[in-house]
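Removed from the display is one protein chain of the complex; every other protein chain stays in position.
Entry: chain A
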Amino acid sequence: MTFNKVQGGISLFQYVMFISQVQIGVGMMTLPTDLAEVAGTDGWISILLGWIAAIVISLVIVRIMSRQPAETIYDLFFRYLGRGLGACAVLLFILYCLFVFTIAILVKIHITQTWVLPQTPNFFLMLLFMIPILMLVHFGVNILVRYVEFVGLGTIVIIPLFFIAMKGGHLIHLLPVLKEGWLPVFQGVKTTVLSFLGFELAFILYPLLRQKNKAAKGIIIANTITMCMQMLVVITCYIQFNPYQILTYIWPTLDLFETVEFPFVERIEVIFTAFYLFLISTSGIPYLYTAIAGIERLFGDSIREKAMLVLGLGYIVSAFIYNPTFYQVNQMQKWGGNIGMFVAYLFPIAFWLYAGVVDRIRRWDKT
């Protein structure tokens, strides 16, 4: 497995950046509305609960990986499930990653078309996005991690924008806390856990980490960064938009910046949208990378380049033939959420218990 190797491993900082950047993405655009739909203005409490859930599951993932520190999830599949079943599991994981990547790139195209380039056809944007993505993935995790690091540091630039957008908001929108009691808050947790998706990539990242003993700490920091970012976005939206108005927006985070006006630039949201493409790219590309790493594990080193080419061409050609409408993209996002819920939240627990039992039986067999 040469693709998933990197000289000297990756540092804790890169590990944290990678995971939190995968988490901050599509969800950040729609989260305030999705959350307000279920939990109203108490949605921020749901984020706290979702954050705890994400940390718990992340720690489970770290526990699974620490059993065999040098192996990725694909190796573990083969180790614990045997050849046939293991291959099936790897295939499923690859499909999941490809699906998430597909959603990410479709949303990216859709937002670009609606906000920035309404007259540019789908295939054009697909071509435009696909080329750098393939280049990034082609050079392996080494470059990818650096790219993510770069985007992650760049994200800091947009944080002041949120504070500026907060100006002129009404904190009174948040009152009363717990409007309808605890039930909507708990229902909102399901929405928030979806926007924490991304920590499951620790499955593939863990073996690369230089200091394995800090993996748990790293993943907690990553989840916390994501939580802070979501909190900032959601609170800003809630105090800027009134509780009825927020439900009318599809991308409240973009609408937020329409109020911000500088003497030197008027439509800051268009610039933000362009910047946002970087943010969303870091939540899509790692999934494509993970999928290709899986394909390599399954079929061997020689097939990697071909797989990438086929996939890339496949996406571009499909953009010529099939242009999903807004409703279809939305629907896909919903499916993605449901599948992600299963893969990232239920599967690690199940696998952890299963691996524990298998290990115990094997040890018992040996003695």
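In this text, a residue touches a chain if its C-beta (ideal position, glycine included) is under 8 Å from a C-beta of that chain, and two chains touch if they have at least 3 such contacts; residues count from 1.
Following the convention adopted for this analysis, contacts and distances are computed from a predicted model.
Peer 1: Which name from "Ger(X)C family spore germination protein", "Iron sulfur protein", "Biopolymer transporter ExbD" or "NADH-quinone oxidoreductase subunit D domain-containing protein" does UniProt give the chain that's left off?
Peer 2: "Ger(X)C family spore germination protein"
Peer 1: From the list A:Leu91, A:Leu117 or A:Ile164, pick the residue that touches the absent chain.
Peer 2: With A:Leu91, A:Leu117 or A:Ile164 as choices, the missing chain is touched by A:Leu117.
Peer 1: One chain is left out of this view; which of A:Leu12, A:Leu91, A:Leu128 or A:Ile164 touches it in the full complex?
Peer 2: A:Leu128
Peer 1: Determine and list the chain A residues touching the chain excluded from the picture.
Peer 2: Chain A touches the missing chain through residues 114-115, 117-121, 124, 127-128, 131-132, 134-135, 170, 172-173, 175-176, 179, 241-242, 244-245, 248, 254, 258-259, 261, 266-267.
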